[in-house]
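Worksheet: the structure to be examined is printed underneath.
Shown here: the complex without one of its protein chains, the others still in place.
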């Protein structure tokens, strides 16, 4: 059984450009990739928010209300609902003075069980080390 | 006779985005605007390079050779050929350690007589003060 | 009532600057002002007909149609910028005009205020 | 010989990143490698048929056709990203495919190297 | 001049703001510019807010990013698109977007 690990790294602010949104939608598309692969092959994405990218994870986006577009919050929750691994860099969270209470840490409201994890950068570096491909956005 | 002054301000690096190129092509299009205006009305553009924008003015662009696209150098020379006023911020030129010899200061090779001017920011600020509309790129 | 000319150079969907320009136009028209919108560079994407609305992408075709219907709003795309991207006359949304860049400078001439949203 | 998958999210003309991706593809193919190119977001502009070449705009349609002709290069556009921008099946350049985003992840699976050029 | 500046980004544009001179200066935070009002980096407010100016933030762009009027810097006034139209036509002679 061959599993390839992809690390999606989000380093950009949300909305102004489409970058962080595309990282999320491409990571989530891993759910349907098997149709292109052989039996036993699969893809395992991990999504890492670093630098300014951690601001994507602030709770309470009202992008649908104001602009009629899916919020980054919704994308992050969709990823958690599908049990994708979501890592948020602790050093950057601390730099912006954010608490876990202010971050999108779970998708309980839509029935998700997996939680996002605020981790030291060293753990994100490990995820990069063990990934087969790195996709920075 | 009504003349409206437009200050085009280029603050971005060349090529990566289209911003400085569009500033130049729009400024140059002032040459044909009279067709839309009444007799005696006209538009007078001034082009100001500030901040990172001054790096557009480094001589010797080979964008046509490598990418088949008109260089910013050519656009600046076209503007000078048409006698548009081109101001380059001295403080930023100094910050990057550039000499006038390394900058696109004239369009003599294509028959232009007007020269670009390296001026203190205060003169650029004056151009902004006296302009009717400000177009930052 | 006054006239606002908005020049926009940023891409559709990929940048929210066009969303800003369209919403600002709507607010201005609702207050009785008229708006000229110029799209150049990647912003010429706004003039492409047949944009489909999905919830993962900001969709501006409908608000634009509503703006055209007010009679207080016109929008023009840079013809060369559009052609370079493969948007020809028959690719253009109803109501959208196409001109060379001097149209924008002329629109600014008669505008009370100009908001020039540079590229990104 | 090896396979390179390039994912590109940056706009045509307005960003030179697509020029980079196309030139890198050419260099890779000339060295005997194969290249899969995935365009998503604003990079789906690359798939629009009928792009006209002007000297003030970087023009990629012709080099792309030459790449297709080598048989060592394929390019696929994100279908939803394209539709949102009004690029339908019959707007698509000959040789370009359209798929959902999972196509890209599958291409990366079998690639020796992946260069993912994020949006801007 | 009376100058209204739309500041649309968080990581660029500060150098332009710094050098701009105007008798009356208004800075309207839009797009990712709203982080100048909402984010505190290393415990401090954005240096942009120390400019002598009147500050506004567009509520639609603030709320889209998960912030509300309750958690922004006290120097910044919350406005909506309608207010921005009035600022453009009534308060400033010239406007720029950076």
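All chains are identified by letter, namely A, B, C, D and E, in their written order; residue positions are counted from 1 within each chain.
We adopt the following convention: a contact is a pair of C-beta atoms (placed from the backbone, for glycine too) under 8 Å apart; a residue touches a chain by one contact, two chains touch by 3 or more.
For clarity, every value in this text was computed on a predicted model and none was experimentally measured.
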Seminar exercise, completed: Displayed chains that the missing one touches are A, B, D, E
Exercise. Taking the entire complex into account, which one of A:15, A:49 or A:136 touches the absent chain?
Worked result: A:136
Seminar exercise, completed: Residues of chain E touching the missing chain are 11-12
Seminar exercise, completed: Contact residues on chain A toward the hidden chain run 9, 11, 50-51, 121, 125, 128-129, 131-136
For this session: Kindly note down the residues of chain B that lie in touch with the hidden chain.
Result: 13-16, 52, 55, 58-63, 65-67, 71, 73, 95-97
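Methods note: only the chains that are shown with their structure count from here on.
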Problem set entry | Any chain that touches chain B and chain A | C, D, E
For this session: Tally the contacting C-beta pairs at the A-D interface and at the B-E interface, and name the larger one.
Result: A-D
Exercise. In terms of CA centres, which chain lies closest to the overall middle?
Worked result: C
Problem set entry | Separation of chain D from chain E, taking each centre as the mean of its C-alpha atoms, in whole Å | 38
Problem set entry | For chain D, residues that touch 2 or more chains besides their own | 13-14, 41-42, 56-57, 59, 119-120
For this session: Would you pick out the residues of chain A that each touch at least 2 other chains?
Result: 15-18, 25, 67
Exercise. Graph of touching chains, which shape: line, ring, star, complete, other?
Worked result: other
